[in-house]
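Of the protein chains in this complex, one is absent; all others appear in place.
By written order: A, B, C, D, E, F and G. Residues from 1 in each chain.
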Amino acid sequence: MAKTEIRVGGLGGQGVILCGSIIGKAAAIHGGKHATLIQAFGPEARGSACSAQVTVSDDVIGYPYVKNPDILVLMSQDAFNQFIPQLKPGGMVLYEAELVKPDGKLPEGVRAMGVPATRFAEELGRRLVLNIVMVGFFAGVTGLLPFEAVEKAVLDSVPRGTEELNLKALKKGYDFGREQAV
Amino acid sequence: MAKTEIRVGGLGGQGVILCGSIIGKAAAIHGGKHATLIQAFGPEARGSACSAQVTVSDDVIGYPYVKNPDILVLMSQDAFNQFIPQLKPGGMVLYEAELVKPDGKLPEGVRAMGVPATRFAEELGRRLVLNIVMVGFFAGVTGLLPFEAVEKAVLDSVPRGTEELNLKALKKGYDFGREQAV
Amino acid sequence: MSDDQQRKGRGTVFVKEEVCKGCSYCIDFCPTHALEFAREFNAKGYHYPVLGRPDDCTGCDNCGLYCPDFAIYGARWKDIDEKKKAK
Amino acid sequence: MSDDQQRKGRGTVFVKEEVCKGCSYCIDFCPTHALEFAREFNAKGYHYPVLGRPDDCTGCDNCGLYCPDFAIYGARWKDIDEKKKAK
Amino acid sequence: MHADPKGVLTGVHFIDGDHAACEGALAAGCRFVAGYPITPSTEIVERFAHRIPKVGGVFIQMEDELAASIAIQGAVWGGQKVMNVTSGPGLSLMMEHLGYAFITETPCVWIDVQRCGPSTGMPTGPAQHDMMQVKWGSHGDFQIIALCPNSPQECFDFTIRAFNMAETWRVPVFLMMDEVVGHMTERVDIPEASEIEVVERKWTKKKPGEYKVYETTPEDPVPEMVKAGDGYRIHVTGLTHNEKGYPDMTVPNQERMLGRLIGKITQNAHKLVDVREDGVEGADVVVVSYGITSRVAMAAVEQARAKGAKVGSARLVIAWPFPAERMKEIARTAKVFVVPEMNMGQMVQEVERAVAGAAKVVSVPHAGGSVHEVDTILNAIMEAAR
Amino acid sequence: MHADPKGVLTGVHFIDGDHAACEGALAAGCRFVAGYPITPSTEIVERFAHRIPKVGGVFIQMEDELAASIAIQGAVWGGQKVMNVTSGPGLSLMMEHLGYAFITETPCVWIDVQRCGPSTGMPTGPAQHDMMQVKWGSHGDFQIIALCPNSPQECFDFTIRAFNMAETWRVPVFLMMDEVVGHMTERVDIPEASEIEVVERKWTKKKPGEYKVYETTPEDPVPEMVKAGDGYRIHVTGLTHNEKGYPDMTVPNQERMLGRLIGKITQNAHKLVDVREDGVEGADVVVVSYGITSRVAMAAVEQARAKGAKVGSARLVIAWPFPAERMKEIARTAKVFVVPEMNMGQMVQEVERAVAGAAKVVSVPHAGGSVHEVDTILNAIMEAAR
Amino acid sequence: MSLLMDQSAEELECGMDNPVLPFLRKDRIPHIWCPGCGIGTTVNSFCRALGDSGMDLDKIAIVSGIGCTGRTAGYLNLDSFHTTHGRAIPFATGLKLANPDLKVVVYSGDGDLTAIGGNHFMHAARRNMDIMVVCINNFTYGMTGGQVAPTTPLGPTQTTMPFGNFESSFNLPFLADACGAVYVARWTVYHVRQLAKAMKEGLQKKGFVFIEAMAPCPTLYSRRNRLGDGVDQVKYFKERSTIKNGVDTKDVGLTYQGDIVVGKFVDRDRPTWMDSMNDHFGKVLGDKYETYGAHHG
Partner (left out) sequence: MSLLMDQSAEELECGMDNPVLPFLRKDRIPHIWCPGCGIGTTVNSFCRALGDSGMDLDKIAIVSGIGCTGRTAGYLNLDSFHTTHGRAIPFATGLKLANPDLKVVVYSGDGDLTAIGGNHFMHAARRNMDIMVVCINNFTYGMTGGQVAPTTPLGPTQTTMPFGNFESSFNLPFLADACGAVYVARWTVYHVRQLAKAMKEGLQKKGFVFIEAMAPCPTLYSRRNRLGDGVDQVKYFKERSTIKNGVDTKDVGLTYQGDIVVGKFVDRDRPTWMDSMNDHFGKVLGDKYETYGAHHG
């Protein structure tokens, strides 16, 4: 029973949930797997931390929570500080390289890779697509899901008229990820 | 355990409940007895029949309902028709003589006495005091309660400024009752 | 009112005595003051209206318009006759 | 601001950088356009205001009146000095 | 503390349960009512409106029950003792504010003069239809106390008791009347003020700096109170909150807060329950009843005894918290519980749960609109006694 | 009857429970929603507002929950299938209209996405706090049906089922979601319209003169329906009424009416209950759970089995009517029932009552705000299995 | 069983019957209202309006809340709904939107509509929901025994204002106007013909129509305040009323037994909620949008 547990964390407004949702959708609809996404709000509906828990599995998923993620996707320092202790030994951390400073706080045996997602997004013309860059980066580094599945999931999920921009962002992250993954 | 059960019946606006209430108050407060008064509305709050159940007893009253009254005090034909079947064998019926026509519908062995309460009340200047005439009549005929107790109960119960009129009505009914009772 | 009955005014009223609650609307707002209370009570103890001055009744149905209990209405002989014929 | 510091305008501002959410109210509604965004982020990732043109600050506290986060206020040197003395 | 003589109408009265409950409230120190009329409870607020100007206090008729049930809570935090008076349909509209009173620990008394439902039902008919509603009707977990008077005298006495319990425990306390008790007139003795024990609000003696609005000790789960205007600058919220009254929406804090709030009642249930028993020892059949039904039931019990049955009566003076422990004990000797209620079977479910199979439990339901016939209960008893 | 393809979004979706429930409603033929936003249910009405213009129907955001919960009932009598969507605080405001829907037999579906209470509590936190409220929260006696989905797919499927039950029984049917199920995203398969079974309203075939709005037969306690505008000139009231729908406020009629209304559910409970069992035969310990907790519980059950315990799981797909008979049966073999719930112990009381002492019943409460830790349930199971 | 309202021998002979009977549920009469209660007279006017409007009675529905007036729904021979206290308007909203074929009339008391139901009143007027609201204003809560209402003027005694009312009351036409009603009129039980005409106009008007009908409650308002019986109150209406059509609603506030301004105050047009919806979706969604309610009459 292959099962991968992912935690995506960041701040409200960064598109954290959508990032998790695209991963889940890619797996569940286009990747032939089962996936469950749990959104976690902070105690306040507004202005606070925000995270998504994604379980991707070959089998039906019962318990849907991610207690000890295999993979962390982190877009803020707060999220980094909060979730690093939960990471599975030997797990993987993907982070926004300009907003998160691992600063030696990484447990041993953990693979950590950064991507300047916000800068890439700004370069593409819209800061907002930073989460799609992260998705691409995730896909590129982990190889958990076929690129096509992720591509379709992105197309399904973004507002009409923004497809091209988003695919560019995806590709950018993906390519950057592939390089790192080597 | 001496216990007397009374049902007062009539139409909304005739002062049926107050009539029952004065009897109960006379017994409970000024007559040294226990008394319980239950008001019964028709299914509609407005414009329909209305009755009171009064239990007067030497002992504490448990079950407060009057199923088979010893005494009926009736101010409308509808009330007469409805309550006569419930009367205890050998019971007593006091009725408004111009609004109720017993017309031979009385069970055998029943004592029935009428009083033209409305006419008396009109003579005294206010139709409204017909219920006080009925109270006086009740007191006069039954002798269940000392006149003074009833008098006090009336004074406790009527609006200020109307005491004299009401006492006259009471006396009128009482005297008429004493005559009949002989 | 049968044909043979004396027809005094231009119209008349129909009263459902047992439904009347004796509110006096019809009586007080009859433009020609043709109605008055019966001396009798109905079963509920109310006086109901009677056409005391039939000469004055125009059958205008003002009583009918006012009656809160739908216990009375007026009609013109003209219309009554038509109805009768239509039957 | 220590006494020794250069006093350019008639007043200055105090900023709680970590409380600021970078909304730009203070900057846009500063009557003399004395404020500008810092290049740095605070911990939450917001740019906060700095007194870019201290010469122009009058200490009018307009920034303070507008700030939705209570993260900035202005004061005149005059008043600051009084406070200092009062201490 | 004794009652303030101003509100106490000492003397002997022949009044109905509604009026008596109002006098109880006045005697207990209630000085603010926000009401909305509804049969058969209206007389309570009508009397209050009439009495209060001379006693010193305020009655206001609000635009609806939503307003009434929260205005009283504002008044509590303004320093007054208050009550909330209604009947079924109105009570249904107050459910959100029941939860608010519970979570904010706002001491208040709720009188429900039960009429026959569901929905508009039979507005002038009696029922005991809302027993479960007061226990469960607001969203979220909560606890209340509920007393069931069966006479005007008890309406007076129990209203005072309800106010005292509300101040002691800081939970909403219900007086579960019904149309019969509300409109039944009997002698009511109102003693001298000096003979009426009244529980004062648990005012803090702490200074503003030291005081936290929901601070408690392990020994005493009920926090001390202040009122607005006294300089404490309190914060009160319906959100999950901490000792300071500030929102603190974390699972551990929710556990702590709710645990204490619920525990106030569940852990003190033994102090709160009140069952009036008559001949329960040695009885084969025990009739469990409350409110007006207890008087009807007693008539049946007496008739059954006259017929030789060994019958006891256990009357729930306090229905909530339910006296589960006592029921369990009784079940050790009794064989059958007979539970007549003016509803389709509500408190009987609690009896069943408490008894847990140790005795048979027979429900004697009634759809409402009148009390039971004595015979109906009698037959159930005789059947059970066989 | 099959679903109208217009409302059916056939295909594979990755959506959360809120969105799935909305699609279920559309597939079931719901064409009118009057809503009022409240976390965590709002997405359901937001999606409905977005979808309905192209499906043919109306969404209206009302001024409050009181309005929303009665507007839908007006719409039912105007001929539409409707739903009512809310969460705890809103639900508390709808309690009067729950009773109205019950007494008037207005078929409608109520979705409660449960959040953490009491009162405002933790608006974004999950709970199963309202299980008793939907059963008892309106004044007077009444009955409802309640389903508990544990996944977005079930939110879709059970919403359709809820609509079908509402039309079949003419009682309010609740979909008891919770914040987790509402906001959890998974794959949801929506079949072709032709594969979706939809129960049509029980329209009468009688002519205006022959039809009585609440006439039933001994065989079928559910009356036939018409809509306003069809010439039947019906009267509908929340008062105690007779077959014609006219007020008839007498005790015998109250008995007749309420008896039938309550009986629709209590006498047909065996047709309605739905318990999903896993390894209950031969189990020493049976975990009874519902909603999202059933998924957490299952994880604990599996771990307990791995440790050698004989554990079964009984999941309440339908919580109301409660499967008391089945619980009694299970109690013949099982020794302990373990009942984890995201509340301080609600449905566990029903288990206790049903089991009546025949087995031990262990409550595993949770104050709300998150699901149970698997270990908490596991420990309770292992403790019970000892 | 023969009904009290069945034709008498006399009527049978002439083929006459009370012209309002086709609009009433004969088997429900006599009604519960007190002698001299004005509600019945307004219902009488409403029956005339139904007749005069020439509309298909199968397509008119009536919705009431709870109260003496609220019982009206039960007496009219229409599809009729007796809902909960204060909620007639939102029920009517659902009914109308679900079946746009219907003309929906709300008929209820002043307490029902403007105390507990005030919010719905406001919002339905704002939305210009296509319903006609008839408010019987008897200045009191009749059904519950005469408590103060938001319409009780300063002065009179009510059970919850036992020493006389000291709380300001609403000017209902002004309120309806400020919230956006398209038709606002006030008449009294004295003005039976005008009231019937207003009701007829209201039935034929699209949008939120508000008609206030002042009526005596002899039992709990008039007699309690020594104003005599119902008929005396109607005479007061007659004597102190002035018809001022089109007057600013700001100026039609009522005082205790003071002057009364009656008339049709507002009659304007603006799109109803449903028409706005249809127009808007038509514009935004274009052909994809099928006008809602179009398949209806």
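Criterion: a residue touches a chain if its C-beta (ideal position, glycine included) is under 8 Å from a C-beta of that chain, and two chains touch if they have at least 3 such contacts.
Keep in mind that what you see is a predicted model, and the values were worked out from it rather than measured.
Residue E:234 is the one among E:8, E:234 or E:362 that touches the chain not shown. When the whole complex is considered, the residue among E:37, E:57, E:123 or E:223 that touches the unshown chain is E:57. In the full complex, the hidden chain is touched by chain G at residues 115-116, 118-119, 122-123, 126-128, 150, 163-164, 166-170, 174-175, 177-180, 250, 270, 273, 276-277, 279-281, 284-285. Taking the whole complex into account, chain F touches the unshown chain at residues 35-39, 42, 45-46, 49-50, 53, 59, 61, 63-65, 89, 119-120. The missing chain lies against chain D, touching residues 1-2, 14, 16, 18-19, 21-25, 28-29, 46, 61, 64-70, 73, 75, 80, 83-84, 86-87.
Note that in this section only the chains that are shown with their structure count from here on.
Residues touching across the chain E-chain F interface largely coincide between the two copies, over half of the numbers being common to both.
Rounded to whole angstrom units, the spacing between the C-alpha centres of chain A and chain D is 38.
Inter-chain centre distance (chain D to chain E, centres taken as mean C-alpha positions): 59 Å. Within chain F, residues 66, 96, 100, 122-125, 237-239, 247, 249-250 each touch two or more of the remaining chains.
Residue numbers of chain G whose C-beta contacts span two or more other chains: 33-35, 66, 82, 84, 86, 143-145.
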